[in-house]
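This report refers to the structure that appears directly beneath it.
The complex appears here minus one protein chain, its other protein chains still in place.
Per-chain residue numbering starts at 1, and chain names A, B, C and D are given in the order in which the chains are listed.
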Amino acid sequence: MLRHPTRKPAIVALVAGSVLLTACANSGGSSSSSSGASTGVSGDTVTLGAAVSLTGALAREGILTREGYDLCTDVVNAKGLQIGGKKVKLAITYQDDKSAPDTAGQLIDQFNDKGNKLILGPYGSATTEAAAAVVERNGQVMVDSSGADDKIFTKGYKRTFAVLSPASKYLSAIVTAVNELATPKPKTVAILSADDGFSKTAADGAKTEAGKVGWNVVATNYFPSRATDVSSSLTQIRGLKPDLVLGSVHLEEGIAIIRQSRELGVTPMAFGETVAPPTPDFASTLGPQAEGVLGSSQWTKEGKGKDEWFGTAADYNASFQQKFGREPEYHAAEATAACFAFVEAMTKANSADPNKVLDAVAALDTDSFFGQIKFNQTGLNIYKPMAVIQIQQGQQVAVWPKTDKTSAMRWPVATS
Amino acid sequence: MTAALETRDLSVRFGGLKAVDGISVTVEDGRVLGVIGPNGAGKSTFINLITGQIRPTRGKVLVAGRDLTGAKPWKIAAARVARTFQINKPFRGLSVRDNVAIGAMFGAPGGGSVAKARGVADEVLERLGLSGVAELGPTELSVAHAQRLEVAKALALRPRVLFLDEAMAGLRPAEMEPQLELIRELRREGLAIVVVEHVMRAIRSVCDTVLVMQEGRELLTGPPDEVLADERVITAYLGQRYAERQRAERAEAGGSGPAVADQVGPRPEGETRAPG
Amino acid sequence: MAATSARPGMPESESESAHPELGAPTTGPPKAAPAGRTTASQLAGWALVLGLLVICLLAPKLFIPSFLRTLSAVFMFATLAQAWNIIGGFTGYPSFGNVVFFGLGGYTIAVLMARSHWSFWPALVVAVVLGAAYAMLIGIPTLRLKGHYFAIATLGVAEGTREIVLNVPKVTGGGAGITVPAVGPSATTSYPGNTGFLYYFLALLVVAMLAVYAIARSRFGFALRAINQDEDAAAAAGINTTRMKIAAFMVSGAITAAAGSIYAFQQVSIYPDRLFSVDITVLMVIMAVIGGSGTVIGPLVGGVGLQFLSEYLRQNFTDYHTFIFGAIIIVAVVLLPEGAVRFASETVRQRRLPIMDNLRRYRL
Amino acid sequence: MTPFLQATVYGLLQGGLLALVAVGFSLVWGVMNVVNLAHGALAITGAYFSWQLHESLGLDPVLSLVVVLPVMFMVGYVIQRGLINLVVNAPIWMTLLLTFGLEALIVNGLLLAFTGDFRSTRTGYSTNTLALGGVRIPYARLIAFGLSLLLTVALVLFIRNTKMGLAIRATGMDRTAARLMGMNVRHVYAVTFGTATALAAAAGSMIGLVGTFTPVVAGGYTLQSFVIAVLGGLGNMWGALAGGLVLGLATAWGALYLSGTLVNAIAFGILVLVLIVRPSGLLGKPYYEARAEA
Partner (left out) sequence: MLQVSELSAGYGRVPVLFDISLDVDEGDVVALVGSNGAGKTTLLRAMSGMLPPSGGTVVLDGKDITRLASEQIVRLGIAHVPEGRRLFPGLTVEENLLAGAYHRSDGDVRRDFDRVLDMFPRLRERLRQVAGSMSGGEQQMCAIARGLMSRPRLLMVDELSMGLAPNLVDLFLDRLKAIAADGIAVLVVDQDVDAALRAARHGYVMSTGHITAQGSSEQLLADPAVRDAYMGVG
């Protein structure tokens, strides 16, 4: 028990004071040191800022995104980046947004203070949306690699560009592809979706598209985002015997749909899912069960585009494999593509000044390993089609669009 | 005139156990009722029934004629009924003064501001000779002071009815006298006081009436000397054998003198808690 | 005759407690700070706090913009810790669901501003009132529970409330989140920017600090501390324990809801996963406890210290910061179980570091 | 009718597995009054352990328990003896915070060691199902369910019929008296925690067998353990099993007849309701009730 209780406030105030002051002094001092670099080039290095999720719920995809960014700096620096007549080094500074949108926004501000005006997007729609708002306010420029929710592109932001297709295309691409390639064509489709914004937008897109091609959507069923048990949804649609089951999902729900469908005897002609099938974990986790599952992908190694940094999609595939010992999936590719957009724009503008880069990004019209890149008014890549892949013999092969396909789509997929 | 405190047929059962069974008492202003009985007789439960810690299953509690049966403890306190606990319950994080002030803040009629309550607390502490330890924490007190603190906390409510549950426990004889004198003084001031005690001397020296409880029921009620000499009480307390011995000794000595008055009963451990 | 054996409040038999600490001098920590009267040293302490406040008010001049944002997060968490302190520290009811008020406040703002086109300030008032009302609603049944049961019931309420928000997408946007109209023609209140929000959060922190300071010195605060120490004795002293506990929960809920409101406006787009994240609750508790729960200044110390620490770790240990933070929490819990503030005052009082005392205090 | 039966069967199977996750959590809570927020993280550690053994040695996840159980028992033993025992007597939020820190440490440690990739322990039988009319029962889940029953029974037998089990129960009821019987409470607590950890790890192995996992899902299993432990009554092994089954059924039926997005709401609704209406749980025993502050 404290003998002199009345003295405590003084002591604790002292402690509080010193803590606060030390903290103020430290943080203030360290972050104000490098604010001079408005061109983005300090010395012979141009530094891009990237807030990615390294911990928290999005950690997995965040780390994949970082790999794509890392590959970009490796390749670009190996080839040598020339800006303003001199050779500069490309660097990316990473911060962990902890999968939290507020932290992502805060990080963008911190980048701004450190002179990082050029921002590579975080993983995920919520974090990207938070980042985009701050980027706009600070006069930074962001190339978004994975924030696909259409909502981001309806807000009139002028400084955020996305190399990727928006969420509404993710699942509808499978509908288009199947309608184009399948015989016999499916007549009924059930859509299963996670209840987060991105997934729901994708599900809505597929629903609209299915209506357009004349299929009957027999069920649209939602489950909690990041669920690993979707059995109830599957039990509900089993009796409806849909010809096609579409999942608007992330990896874990995507795996659960396939796995539990096999368990529960849900046997449509085929399954199609967003996000999950192109991810390496999908086939490795599911093994033979993954056979024949269709997936939408932002990128395939069969893509036809080509650029001077990364070569063709196949070349990209090779360099990624060399660095990481496995094939890239599209999260890495879209990350590299976002980085590429900056590199290309800086080269074109011959400057790393954010406003010049902004103009150059906006005016970009270039081919790449990721396909052709040109942004519209809202910042979306107008050329960017989705690709559809299928798992065949444990490998993902491109089946659509026809121009990029390596194999014919197997249809219907024998399921047991 | 209505009595300060009256219970009618007050009873509670826990499952099959009749912990308190049909107790009716009346305590007038300026009177002291002693409650005695062996372990598990239901003495503390009886207090808890009146002060609202436990709701009775049957019977009535009247405070100055007002029916407060089953009222919450703070309602009872607001009706100026204060109590101490058998196991001291000081507010450990607060100074002795503030421990006492709390009662004045909330229990006293009309309540009071912190400053006012501290004033009241200082008065009470002064009266009880605790001024010197007002700044200490309650865990730093001696046993005697800790017992006094409990009384002080109760007095800060400016009670009309005061329950003292084992306020003498652990005290040395020299320390006991001031405590007894305090009770007499409060009685003179017109408080109705209920004393639960194992120290028979205390019972004999301050009580007007003694209620003897056994197994939740009233064994008998009467003036202290009479009650403490009663065969039934001796037997209830000390068993058949001891009672016989006492009788034999008394017969030998010519049958005079108090019987159990100076005896200390068994400790009342674990009596307050209801089963379950 | 010398002293007797029965120690006040600690009878020889241990029958009143299921897990008595054998031979320990006290069965629990001094849970609440004695409410001091105004003394010179106390005034000095508060003067220091005030000085810091002035420094922080001048922060926009002193610091660069992103630091303002960091600072507003610091203020927000200190506020949240302080709000938790009212119910958890003073009253002794460890709510593990306080984030529910944060989320409720945020969603009130977002829904009113986005759907009903209210401006921020009236919406803030509604949010605060709703925060208090919700605290009452859930407090009436849950505050009858104690210890772990209360903690888990409130946790369940918070998680359940998030699920409700997720399941009414027409109102809340569901998992897709909801966007406060902050810019452009649909904006009902102009967006205050980093500096603005810094002041909002600072103002709220000051309100929270003053509220807790006032509570600590008021009858209400005495009632809460008495309840924390011994609810039976508190009731016997005339305290309407039910009403006081609910009132404390309401104040805590109202302040937390206000923080959530400002946060939602600052973030523009909000999502249920973040606004009802159990991590935010845990941070409140950690900050209050490691700073010193039940003291006025402890949550401020804990909130400021830990938020800066976590920020520092995140910036400098990009991959390992959560790992390190976890380790630091473990060490802090073991070495500073009574909080930094009490540790500091003990150190000053005893003129030595009472680390071993702390280690011995709660171990088996 | 078939959807109902299917949902029921599936709910029971899922509930059985969740019960196995929760039974150790409930044991620790009941005996030591410690709410272990790192419980889910320990389960996932077990999942990685078992997965690693399968990947590198081709060990079947059920067989791998021969290694996983004793090793994880030791891990739990050390955690309790070296860490949690230091704050066992502190106010409850201290143990909550300590175990929360432990959870952060384990989850991020796993993330650093194994990355965030989703893993699954894929065996030859993991794709097969048993079809009974329209109702299908996946073998892997059946195995997991069976193991859950088996381990629960084993735990009950251990607690009921062994000297250490007696010590665990005795210590949970009266620590002081247990000491007077010559029981080394530190050791008994550590054994309790070790047992709980081993059981959690066994559940983790099964999680890997029937589905996928990654470090960040740990928290979800802890939350479900809360619900189940409260439903079943603290420290009550059969209660944990019953609680798991009730939770499994409630969420399966709720998702079938209400909405798939409501499963979590249902779980937490049950939690809050049980706490308010009957804090001792469905099968709560009075002596734990008395012990458990309610």
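Going forward, a residue touches a chain if its C-beta (ideal position, glycine included) is under 8 Å from a C-beta of that chain, and two chains touch if they have at least 3 such contacts.
Everything quoted here is computed from the prediction, not taken from an experiment.
In the complete complex, the hidden chain is touched by one of B:V199, B:L219 or B:V233, namely B:V199. Among B:M176, B:L191 or B:L219, only B:M176 touches the chain left out of the display.
Per the touch definition above, the residue from D:L59, D:I106, D:A140 or D:A167 contacting the chain not shown is D:A167. When the whole complex is considered, the residue among D:T8, D:Q52, D:N128 or D:T176 that touches the unshown chain is D:T176.
By the touch definition given at the top, chain D reaches the unshown chain through residues 163, 166-167, 169-170, 173-174, 176-185, 285-288, 290.
Just so we're on the same page, only the chains that are shown with their structure count from here on.
Every chain gets a centre from its CA atoms, and the centre nearest the mean of all protein CA atoms is that of C. With centres computed as the average of Cα coordinates, no chain lies farther from chain D than B. Measuring from the averaged C-alpha position of chain B to that of chain D gives a distance of 50 Å. Residue positions of chain A touching 2 or more other chains: 1-3, 5, 55, 57, 195, 224. The set of chain D residues touching two or more other chains comprises 108, 259, 261, 264, 290.
Chain A meets chain D in the complex at residues 55-57, 59-63, 195, 221-224, 226-233, 235-236, 238-239, 251-252, 255-256, 259, 262-265, 280-281, 285-289. Contact residues on chain D toward chain C in their complex (touch as defined above): 29, 33, 35, 83, 85-94, 96-98, 100-105, 107-109, 112, 173-176, 179, 185-186, 189, 219, 223, 226-227, 230, 259, 261-262, 264-265, 268-269, 271-272, 275-276, 279, 290-294. Against chain C, the residues of chain A that register as touching in their complex are 1-17, 19-21, 23-24, 26-28, 31-32, 35, 54-55, 57, 94-96, 98, 100-103, 105-106, 109-114, 126, 129-130, 133, 137, 149, 151, 156, 194-201, 224-225.
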